[in-house]
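Removed from the display is one protein chain of the complex; every other protein chain stays in position.
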Amino acid sequence: MANLLPELLRELRFALSERTVVYVLVATVALSSLALIAGLANVAQQSARLHTLLPSIENEKEQALAAQSDVGSAAYYVFHLTYDLPSDLAFVALGMRDELPWLHRVRMLALEGQIYENDPGNPELSSLGDLDFAYLVSIILPLLLIGLLYDLDARERRDARYELLYATSARGGRVLHIRGLARTLLLLGAILIPLITIALVVGRWHTGLIAVVLAVIIHAMFWLIVSRLIAVRVYEASTAAAVLLGAWLLMTVLIPVMGKYLTERAIDVPHGGNILFLQRETVNDAWDLPKIDTMDAFASRHPEWKDVTIEKPFEWRWYYAFQQVGDQEAEPLSVALEDGMRERARWMSRIALLSPPLLVEQWLTKLAKTDTRQHMAYMRCVRDFHSSLREFHYPMMFGRQEFNEINMSKLPQFKPCGI
Amino acid sequence: MNQRPSLLIASDEWRYWKRSKLGVSVVIAALGLVIAAVVSTSFRISAEHTERTSFQQTATETFLSQPARHPHRMVHYGHYVLRSPAPLALVDPGVDAFSGTIMFLEGHRQNSAVFSPRYSAAPAGPFATLTPAFAYQVLVPLLLIVIGFSAVAREREAKTASMLMTSSVTAFQLWCGKTLALIAIALVSLMPLAFATLYSIVTGESVLIGLLFMLGYALYLICWCFLISGFSSATRRSANALAYLLAVWVVLAIIVPRFAATIADVVVPVSGKIVNDLALLEDVRQVGDGHNANDPAFARLRDELLEQYNVNDIAELPINFRGVVASNSEAKLTSILTEYAEKRMAEEAGQVKIMHALGALSPTLAARSFSMVTANTDLRQYHKFLRDAEALRFDFVQKLNGLHIKELSYANDVNRGASEEASQQARVSASNWRVLDNFAWQAGSVSERLQIGLPHAFLLLAWCVVTGFLSSSISQRSLRNHDG
Partner (left out) sequence: MSKPALTADSLCVDRGGQRVLENVSFNVAAGEVFALLGGNGAGKSTTLLTFLGFVQPASGLVKLNGVNVFDDVGAVHQQAAYLPESANLYPHLSAIENLDYFLSLARVSCSRAEIDQALDVVNLQATARGKRLGSYSKGMRQKVAIALAILRKTPVLLLDEPTSGLDPVAIDEFNSILIELAANGTTVLMVTHDVYGACHVANRVGLLQQGEMVGIFEAPEGGQISADEVHRTFAEHHRI
């Protein structure tokens, strides 16, 4: 062990003496910086969008509120912005944020009709995906490592140097392991130094970065071990390359594809359209139903208002009651969708144990809080906020509180939730 | 020139592959991969197609079976439209999985299309959808590299190239034969694609488009064959040829396309829908609230109508003034909404334009754009869905407003809240709901699609010509220099 360090230093120097290695390293530094800068730009766009919205939505809220004379209209015309701020590490893995909604404008109407509204990015860009750090680490890093390591042994054999190297080295053939390790460390440096530098320069240092660094190192070590196992056993460089690419294909394409297919077969989720449809039908039917039916269904969730009778053809509290009943009706489906999505994510995280590239992608998006789990947490946050709106307005609607400026000043404000 | 030597060299190369374990296993892997991609994508897309079509049917039937109602209730009751995948989506689903499939249409609002197929999909990383398009654009070139990297380099290593060259085979013939052998393999790998395209022609795609589609993919793979034979003859060692080709593949197929998307995203920012919604609120306020006929914004409209029909009070008008207001404000509102929606779509189209231009950096990106455009699964087609849906929305809302104007008297309308009986009076019969038009996916005319698809095919052709020229000239130079 004590001898490892000088040998490693020697192999690092040796690797840097090779032009191809240096080219690959320079390209990697450029790629890593580019991915990180693109990530930062993307996150900055998201933040900018949010920060232009926040003041104008507050302004809009005040204007809308000032114009209303009763609590029903106030609840109808006042929109609230709910959002999921990009985390400090979001620039590392942009994840699903361009596809899944992280920003909503909601009001006290049936939530199921509003919560799936999406403000997605350009689908043609989404279908390509971003060149972010997570992609670099999960997809490109194995390819770069394969490129650096596949012919370590074969090259020595081809140049008839293998026996000399083996017989000269105090470590025998294991010197090639150290050579592989040195190249891996250099590649890791080319990937990680831009990460740490950029994080420090733009003031995004975050303890989670340590976990990111760890994830990258472990992923690289996995491919180092695989490459060594193959390179030692396969005589021809091109066969080694083909086998390693096969392993890459298996891990980045075939296992995820099969896993996704099996997971989706095993765990059914309701079609989102059914949720919208059911909620919409319930709300619309309520106009023609006896009002007592709606109020009874409403009271099953809110027993405190169970003795309320609706006398006029239109009353706001009845209107909001059937909005809520619409949500209640759709709830089994929406809960099933939520549970199904969560279950699918859980399955995929198990399948990822078979595929380190997938595992590291999941790991990074989890740290960056840009994965499905974070999305589910955000949706839960919106639901909680929406029910706090209901809890706030109902006492005024049902006459327990007065609609006045003092009471309305306590109107719930959305606060983003952590996980 | 005598092409017999080229053919002999090509058939010799085929025999070499047939005898090598690597060659056979790679060809089997490639065919297995594309067949799996074609079959699984066909099943998925046709399942999606069936589901969405039946959903669309249910939505339409439910709308039509609504009872007699106040027409404005139906404006708010609204309707659903679903986006159907194009026939060629079974080869290249394009943006299908990444864009909403269902849209709720109602008065006074433009909703977004929600529930993309990926919304509730199992999260499986960046390469989790094995579509034929992905297989042909990214994976097949990789497998062609693994088969073909040593085609010429092997001969040079074993010095057989110089033996061939001294026995009256020219460098060009050698290059030609090796390239031909590769192209033949590439074309064989296109068989599953041909079947899939044929199937899409059976299910409604135009023959001409199908042919163009196949041609584009053939050009793309030929371009890779040129790259492979070029690098194989430019390097003296086959292991080096493989290393260079893999590096080229990583750059062209893995890095540049995503890089292009990132560039497009950063260069052309798109304003968010919610930002737009807020911005247009101010504009909308000036239109007036269409539910409130007393809104001062409609004073001029009222005066004009009173003058036109020469009466003193709106109650005396032969038409329902509330309906007129609703119709009028819907039209104005829609023009504002459309303006914002068009602005956003133009921004997105601008992003895609940048990506198309960056196709000059990578044949993979060029092939991708070509494939989606030709298959009708690109952003343009998605925008067409959004526009069609909006047209349908405006159409049925205005038709309902027309009923409001003509079929419901002003007196009954204003009185509707007085009693249950009055409320019954303020309705129009259910037979009127047939105003709803059918919503069906339309491909656009063949000539229009050819016009859009051909420039992309030309870009691929240009890639083919450039790589072919470079490959042949570089190989001839290096074969002569070192072996001749």
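For reference, chains read A and B in written order, and residue numbers begin at 1 within each chain.
We take it that a contact is a pair of C-beta atoms (placed from the backbone, for glycine too) under 8 Å apart; a residue touches a chain by one contact, two chains touch by 3 or more.
In this text the structure is predicted, and so the values were computed from the model without any measurement.
K.L.:
Relative to the complete complex, which of the depicted chains are touched by the chain excluded from display?
P.N.:
So, spelled out: the chain left out of view touches A.
K.L.:
Out of A:4, A:67 or A:164, point to the residue that touches the absent chain in the complete complex.
P.N.:
Of these options, the touching residue for the absent chain is A:164.
K.L.:
Which one touches the absent chain: A:71, A:141, A:175 or A:297?
P.N.:
A:175
K.L.:
Touching the hidden chain in the full complex, which residues of chain A are there? Just list them.
P.N.:
3, 6-7, 10, 14, 17-19, 159-161, 163-172, 175
Basically, only the chains that are shown with their structure count from here on.
K.L.:
Measure off the straight-line distance from the CA centroid of chain A to the CA centroid of chain B, and report it in whole Å.
P.N.:
24
K.L.:
Taking the complex as given, what residues does chain B use to touch chain A?
P.N.:
On the chain B side, the touching residues are 22, 26, 29, 40, 51, 55, 58-59, 62, 67, 73, 77-78, 80, 82, 94-95, 97-102, 104, 111-116, 118-130, 139, 142, 146, 149-150, 237-239, 242-243, 246-247, 250, 254-255, 257-262, 264-266, 269-270, 272-275, 277-278, 281, 348, 351-352, 355, 368, 372, 378-379, 382, 417, 419-420, 423.
K.L.:
Sort out for me which residues of chain A touch chain B in the complex.
P.N.:
Interface residues on chain A, with respect to chain B: 20, 31, 34, 38, 41-42, 45, 49, 52-53, 56-57, 60, 81, 96, 99-100, 103-105, 113, 116-132, 135, 138-140, 143-144, 146-147, 151, 154-155, 158, 236-239, 241-242, 245-246, 249, 252-253, 256-257, 259-261, 263-264, 267, 269, 271-273, 276-277, 280-281, 284, 287-288, 313-314, 337, 340-341, 344-345, 347-348, 351, 355, 357-358, 361-362, 371-372.
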